[in-house]
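Removed: one protein chain of the complex. Kept in place: all other protein chains.
Take a look at subunit A:
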Amino acid sequence: MSSPNSPMVGIVDLCKRYTKGKETITIFNGLNLAIPRGDFVAMMGPSGSGKTTLLNLLGGIDRSDTGEIEVASERLDRLSESELSRWRASHIGFIFQFYNLMPMLTAAQNVELPLLLTRLGRKERRQRVETALGVVGLADRVKHYPKEMSGGQQQRVAIARAIVSDPALLLCDEPTGDLDRDTADEILSILQVLNRDLGKTIVMVTHDPAAARYAKRSLHLDKGNFIEKELAA
């Protein structure tokens, strides 16, 4: 295992292919990438360029074919499914475009879900949930169900769920793709706060250049390779 000073993400010579019937689609062929701790990266690129696939690989919900992939000091290509599952619970927070909340659970219960995988007691769990909902400014919506909330509010609940177990890395796949400009700005500001004040490393896929401006830098993925562009913060 590497030192805590190692980058959050280190990818060396990564290959990823999909086989559909007789056809094989190569998404990545020898990809290299390093993301330092505390970074906020906007990942852009045309549809089908492999952005979601890369996020899935970083989050350990998809597997590479060859190459090294190290995230939060763990070589994901060496972990078993169940090890990956346990690793995800403590190191990764996912934020999706369509929020993906459980419709039958309240905001607080949705946020509490990841904590069911910890040893925390009921009281401590409630405290953490309150804190997480406080961070996203939804302390007053604890008992609301997803269908009683706007898209922006639901995404904030999803962010609270992603940060409640205090992971080091947040992976966001078009988190504002379904939201209007103002609401998107609110969400992006929250992500910025999480990065700046709470030290979360964030990788965010987006199609929206305005959204990308909230990040420290942006990476452009095209045909399975990166073209980096530094952005003025």
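In this section, a contact is a pair of C-beta atoms (placed from the backbone, for glycine too) under 8 Å apart; a residue touches a chain by one contact, two chains touch by 3 or more; residues count from 1.
In this text, contacts and distances are computed from a predicted model.
Undergrad: Which of "FAD-dependent oxidoreductase", "Phenylphosphate carboxylase subunit alpha", "FtsX-like permease family protein" or "Acyl-CoA dehydrogenase, C-terminal domain protein" is the UniProt protein name of the chain not shown?
TA: So, among "FAD-dependent oxidoreductase", "Phenylphosphate carboxylase subunit alpha", "FtsX-like permease family protein" or "Acyl-CoA dehydrogenase, C-terminal domain protein", the name matching the hidden chain's UniProt entry is "FtsX-like permease family protein".
Undergrad: I'm checking contacts with the chain that's been left out. Which of A:S6, A:N29 or A:N56 qualifies?
TA: A:N56
Undergrad: Which one, A:C15, A:L79 or A:L113, makes contact with the chain that was left out?
TA: Considering all chains, including the one not shown, the answer is A:L113.
Undergrad: For the chain that got dropped from the picture, name the residues of subunit A it touches.
TA: 52, 56, 59, 61-62, 81-82, 85-90, 94, 96-98, 100, 102-105, 109, 112-114, 116-117, 161, 173-174, 177
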